[in-house]
Each structure stands twice: as C-alpha cells, then as structure tokens.
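The other protein chains are all here in position, but one chain of the complex has been omitted.
Note that the chains are named A and B in the order they appear, and that numbering of residues resets to 1 at the start of each chain.
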Amino acid sequence: MGPELRSWKEPHRLVLIGIGIGIILLAAVTMRWDWLPRYSWRLVEGVGTTLWLLFLTSVMGFMLAVPLGIAQAAGPWWLAGPARAFCTVIRGTPLLLQLWLLYYGLGSLFAQYPEIRDSWAWPYLRSAWPYGVLALTLSFAGYEGEVMRGAFAGVPKGELEAGRAYGMSPWTSFRRIWLPRAIHRALPTLAGETVLQLKATPLVATITVVDVYAIISRVRQDTYLTYEPLLLLALIYMMLTGVLVMAFRWLEAKVPVKGG
Amino acid sequence: MNKQIITTIAAFGLTLAASAASAETVRVGVAAEPYPPFTEPDASGNWTGWEIEFMNAVCAEAKLDCVVTPVAWDGIIPALTSNKIDAIVGSMSITEERQKTIDFSDKYYNTPSVIATAKGSGITPDDAGLKDKIIGVQVSTIHQDYVTTHFGDVAAEIKEYQTQDEANQDLAAGRVDAIMADSLALDAFVKSDACCEIVGAVEDDPAILGAGVGIGLRKGDDELREKFNAAIAAIRENGTYAEFSKAYFDFDIYGQ
Partner (left out) sequence: MLEWIAGLASWELLALEPPGWGGVLLKGLAVSLQVAVGGYLVGFVIGVGGATGKLYGGPILRDILDVYTTLVRAVPELVLILLLYYAGTDALNKFMMLIGAGPMDISGLVAGIFVIGVVQGAYQTEVLRGAFKAVPHGQIEAARAYGMSSPQVLRRITLPGMLPHAVPGLSNLWLIATKDTALLAVVGVAELTLVTRQAGGTTKSYFLFFCAAGLLYLMVTLISNVVIRRIERHARRGMPAVR
C-alpha cells in the first residue's frame, strides 16, 4: 500500500461502501435464499472439512518441504536430483491431474490385490480423503520445498562457520542455526502459500470428498440456481482467506524475524 | 512481437464474431463424459453412440442444424438456462422436479433403473440388501434422488460422482459396494468390465424415476419443442428410430 491515505472515511469510499451494501441487500432481497436454512448445518460441516484439510496438508507438506529443501541446497547429488525432480514434476503439472492420477489411477490398483482388500488399511484406501490429503500434501511440499531450497541456500555461510567455531557439532549447528534461520527466511512466503493451499482444497470435491465446495455443488444440483450458491461460496472463501491472512499477520508480529 | 499480439487479438475477435453469427443452429448439449452406449467420445475426438444417432435423425427430420456441444453434466441445466446450449440430449429423465426449471420434449426412450454390484456380492436391490453398504450414484440424476429417498436411512454412505463413468470406476475399484443407474448404461459397463454384475431393478417410484427420457429445453421455447415432438413422432413412425437402434439394442428401448 502506498503512502496515500487509506481510510474508509473518505467521502468516495463511503459512497462505494454504500453501493456495496446496496448490492448485497439487493442480492439478499431479490435472489432466492430459501434453501439456506436447510443446508446451513452441512455448510458448517463442509467448512470444517475444508479447514481440517488445509491445516493437515499444510503442516505435513511443510514437514516434507524441509528435507526437500535441504536435499536440494546441500544434499549429495543422489538426494538433490530426486528432490529437484519431485519439485519440478509437482510444480509443472496441474494439481487436478495429480489428484485424479492418485485417486483413479493409483487407487484402482489396490483393489486388484486381495491381500490389500482384506487388510486393515482397506477401509482407508477405499475412501477418498486419504488421496485428497496425499495430493494436497505433496503439492504443498513441492512448492514450499522450492522456497525452502532458496531459504537454506540463503543462510550466510559465516553464521554456520561461527557455529562450528563455537564447537557445535554439524547436527547442533543445523538444529540451532541453519534450520531456524531458514525457516525464518521462508516464513513470509508461508502466508501466501497457505492461502494458495486453501484455494486448492476445493479440487478434492472432484474425488467425492465432501468439503464446503461439494456442499455448494449439492445445493446447485438440488435447486438449479446459477448465481446464489456460487456467490455464497465465493463469500465463504473470501472470509476464510481474510481470517487466514489476519492470523498470519498476528503470527508474524509474534515471531520477529531476528536479524532481518 | 507486436504484430503477433495484434494477429492473436484479431483472431480472437474473429472467433467471437464467427460464433455470434451462427444463430440459426441448435446447440445440443451432451454430457462431456463417456456414457456408453448413449454418448461417448471416440479416439478421433468425435461423439458417438445411440443418442448421437437419435439426435442426428431428429434434427434431420426437423430440418434443424444441430451441433453437439459437450457440457459438464452437473452444469448442464445452468448451461441451458444461461443460453450456452439450446437443448439437452443427455439421457435426462422427465421429472416434476426438473420441470420446475426446464421444459421437456416427449419421451424418446424409457428404461428401468437397476443396481450393480461386484460379482457374487449377494447384495439385493432393496433395503435389506443395501443395509450398511456404500452406494455410488451420479449427481443430479433420478438415481441420486431415488437412492437418497429410499436408501438414505439404511445405507452406510451415499457417494456422489460428477460422472457415471467415475461411479462405475469406483465400483470396479471396490470403493463403493453398489451403484444405481440406468439399466442400459450399466449393461454396457458390466459387459466391458468383468468385475461386476447387475443384481436387478429397484422398486418403481414414478414420482422420482419419471416417465422416460426427453429432450431438455428452455422454458417457453415452444417452437423448438413442437419441432422436436413432431420429429420424434415421425422417426418412430417411419422406421428410422428402429433402424439406427438395431446396431445398439436387440429390443425396442422406447418402452410403453
């Protein structure tokens, strides 16, 4: 945001806000919202699924991104190569395709082994969400792994040497200097990546995971309405993004980036 | 570089102009998914199947210039109401629920709905058989309605798929225990995949299952509806219908 005044009290802004409220009121009055009470509880559940997916896959994806980053930044070639190839493939193909490959391609494979069908894992392997979680996790790891590579490579060599001079073992210097510094460097990108991850979650609805997007699809099919359910869905995602962005701002204020 | 951009923009403009000019043609929406034997893409990217032949026959009879326009099934009614297509030839059953939003031509075929399961599953197409089972159906279909209404309480879960093909695939992959769909579509599926079998028809519920399949049309598009109705009657009468159906079915799928 530039140096210009950013206050909602400017006269033209009041007019714009007025117009905005007017549009919302008009939409509320003239459009059909009678379906809303019937689906409200399911919508809440759907938002829950979406957030749960987002949280789980971001955390797991980040945990996977750290080794991917180290492998690329400092690993031997037989680790750096595969890690780099993984990131390239994940970043070079659409997530939707990856998801369908896992669910329809890989998933249909398991059914052909009676041993798998009879095992304890089958109830999980036959449901859809593990594939959604896997695809979203790998996707987050692929994108964030690239960020972590840069973050690890960007930690000044002098700091690591200083650690060694203090007599730290390589493991200690990694744990106490390299990793925290790299994570700090990557932290600002994390907010953006997490918002992107949120926006990727509705894809799992295409493999029958019932998130908030799937509930809205259900409303669309039940009511044949074109605008209303999609507008509500856009509003829900906007609010989720807003909350996410604010949460990260709060988090970043709590965790000062030491040493810049 | 500049020239390239200008040519591309010009070409883009031309596409717009060209598509705006063809107002006389009837854009017939089909579901953009393999739904054998009714509509499926072939290896050269053309749409084939019984329903495509039916459409060609009806359009020839009514002297309409029809173009096949593939649309996602779950958005096929919005596509019709928002003017993206003019008619739906997509094995869409005539139901009261749908008639609140769109109009239909007279029916052009009518077949029962059946349940398919993995071979030897022992599942029967009723409450007892489907108790605690996972049932797969395609969204926005009469089958989804039926399963939700009749088996919603007994089934462990009802999984909804964007396309019938995906539901079939998941039955083969063991992710669902049973699927419900049109008998001919499932017949084609069980013949192509050794995994599964049809265990029988469900009990009829005309209010949900409707009175056969018709061409979906925008409300108030009466002129087109009259043309289609006349053409359907004519091809039934003059034997064209029986002629192109022979290659697909050994009985008359028009029903009573």
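Just so it is clear, a contact is a pair of C-beta atoms (placed from the backbone, for glycine too) under 8 Å apart; a residue touches a chain by one contact, two chains touch by 3 or more.
Quick caveat, the model's predicted, so the values are computed rather than measured.
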Residue of A:Ser40, A:Thr88, A:Ser119 or A:Ser169 touching the missing chain in the full complex: A:Thr88
Among B:Ala72, B:Ile158, B:Ile198 or B:Ile253, the residue in touch with the chain that has been omitted: B:Ala72
Contact with the hidden chain (one of B:Ser82, B:Thr149 or B:Asn238): B:Ser82
For subunit B, residues in touch with the removed chain: 5, 8-9, 12, 15-16, 19-20, 22-23, 27, 31-34, 36, 40-45, 69-73, 75, 78-79, 81-84, 162-163, 165-166, 169, 192-193
For subunit A, the residues touching the chain missing from this view: 10, 12-13, 16, 88-89, 91-98, 100-101, 104-106, 108-109, 112-113, 195, 198-203, 206, 213, 226-227, 230-231, 233-234, 237-238, 241-242
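By our rule, only the chains that are shown with their structure count from here on.
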Partner subunit A, residues of subunit B touching it in the complex: 74-75, 77-78, 81-82, 98, 100-101, 139-140, 144, 159-162, 166, 169-170, 172-175
Touching residues (chain side subunit A, partner subunit B) in the complex: 104, 107-108, 110-111, 117, 126-128, 206, 208, 214, 217-218, 220-221, 224, 226
